[in-house]
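Heads up, one of the protein chains got dropped from this complex, but the rest are sitting where they should.
After this line comes chain A, so read on.
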Amino acid sequence: MMLTDLTIAQAAEGLRKHDFTAVELTNAHVEAIGALNGRLNAYITVTADQATEAAAQADRNLAAGDAPTLTGIPLGIKDLFCTKGVRTTAASRILGDFTPPYESTVTANLLANGAVFVGKTNLDEFAMGSTNLTSAFGAVENPWRRNGDDTPLVPGGSSGGSAAAVAAHLAMGATGTDTGGSIRQPAAYCGIVGLKPTYGRCSRWGTIAFASSLDQAGPMTRTVEDAAIMLAAMAGHDAKDSTSANIAVPDYRAACGRSLKGLRVGVPAEYRAPGMSAELQAVWDRGVAMLREAGCEIVDVSLPHTKYGLATYYIIAPAEASSNLARYDGVRFGDRREGASLDELYERTRHDGFGEEVRRRILVGTYVLSAGYYDAYYLRAQKIRTLIQRDFTQAFEAADVLLTPTAPTAAFGHNEKPEDPVQMYLNDVFTVPASMAGQPALSVPVSLDSTGLPLGLQLIGRHFDEETLIAVGSALEKAADFTARPTFRAGAAA
């Protein structure tokens, strides 16, 4: 077995038994990145030298017996987390060579837990997208291919680089952020595990903001146990984020393999959307059967406002984005375009610096917040958001966890992206409602479709009950026995 094939749990054990060193583990990943990143473009920035140095320190700490869980584990960091002294781009031109003089809380927590960062992963610009095609640093290729078909496929988004890196074994795990599905949908497209924690579980401080009432950081890994290990290191109260919850972080790993006897799994009727493929329906049914077999009770639940989730999201998220992105003005940091007047400087800087999708969302957000439209759009959307949250509160009276598909389709080709933005937004139909209500949710790869691409199922939990997601997710993972690996991965690349 190659070092890049290990899970985080296996590698942590191997390091402690001195089967290999942290430097060897990191170098194996850096070499794999060297071999494959030219093709996959999963990383915007590779920090090989810093990683080797950090790994050497990890080896000294392991030898001294002072080694928290993630000591020496090579991780990819979505390039939306500010990393001290390492260029942070948000995959946008507007940030130029921005090099943060500070470390985000989530990455600082991971560093304190001993993790080694091998690089900054690609994403949709400012995390706005479901394909990773909007990155100013180029598209990411999904390491999977359809059977007998070499068409490059999207990895999903916005955490597409993180998903591709983990799937191709170019990192043992990676951080993602999820605003409307940006951890779960790429995890499903790339056949890995993605966990969006409860809003407030991980600090948002130092993570470049998209929509502040929705943004939440989480782990992307190859197993549910690894997600539990990473989340434990990332989560926790932070006085620098007032929405960060002052609630103790449990031992998530202990929830793996917990008995599911009598646990109630809800199947929301409204997610059986018209037009769902028979194949996806069958995978969902199989997931239900697996959980029944594991001792769960299956119950029907209703989330009546599901069909309004996406439209509500596409008011709230752009509104918050238009406000958050007002800071990119070419004055204090980032790339500047000169102008004769201050307004001209702003307008040129923001025209050239932002890509088309980001501009579109800022404009929609500006519109729905503008005088005369605020009540009709933004205020109405906030009220419907209340109704969406009530749906979940009611569903969780009858069920302990919900099971749904993660995304309506498997990954599609770079050239098969819908031209109409509204069609594109439909990708998030199953992930957005949980985001709107702040619920934690987990995507687990379950099977391959008829073309050989991974499909994932989503578990949605009660606020701050990531443990149940991990318990049920690990059971689903065990029953599904998803062992397929992508065409392009460390050691197997053509």
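Rule of thumb we're sticking to: a contact is a pair of C-beta atoms (placed from the backbone, for glycine too) under 8 Å apart; a residue touches a chain by one contact, two chains touch by 3 or more; residues count from 1.
The rule is simple: contacts and distances are computed from a predicted model.
Visitor: Tell me the UniProt name of the left-out chain, picking from "Branched-chain amino acid ABC transporter permease", "Aspartyl/glutamyl-tRNA(Asn/Gln) amidotransferase subunit C", "Dihydropyrimidine dehydrogenase" or "Circularly permuted type 2 ATP-grasp protein".
Guide: Its UniProt record gives the name "Aspartyl/glutamyl-tRNA(Asn/Gln) amidotransferase subunit C".
Visitor: Of A:Met2, A:Ala63 or A:Leu363, which sits in contact with the chain we cannot see?
Guide: Once the missing chain is taken into account, the touching residue is A:Leu363.
Visitor: One chain is left out of this view; which of A:Gly129, A:Gly287 or A:Gly330 touches it in the full complex?
Guide: Going through A:Gly129, A:Gly287 or A:Gly330 one by one, A:Gly330 is the residue touching the chain not shown.
Visitor: Given that one chain is not shown, which residue among A:Thr243, A:Ser277 or A:Gln394 touches it?
Guide: A:Thr243
Visitor: Hey, which of A:Lys120, A:Arg222, A:Arg350 or A:Arg489 is the one touching the hidden chain?
Guide: Final answer for the missing-chain contact: A:Arg350.
Visitor: By the contact criterion defined above, which parts of chain A meet the unshown chain? Give residue numbers in ascending order.
Guide: 96-99, 101-102, 198-200, 213-214, 239, 242-243, 245-246, 305, 307-308, 311-312, 314-315, 322, 329-336, 338-348, 350-351, 354, 359-360, 362-364, 366-367, 370, 377, 379-387, 389, 420-422, 436-438, 463-464
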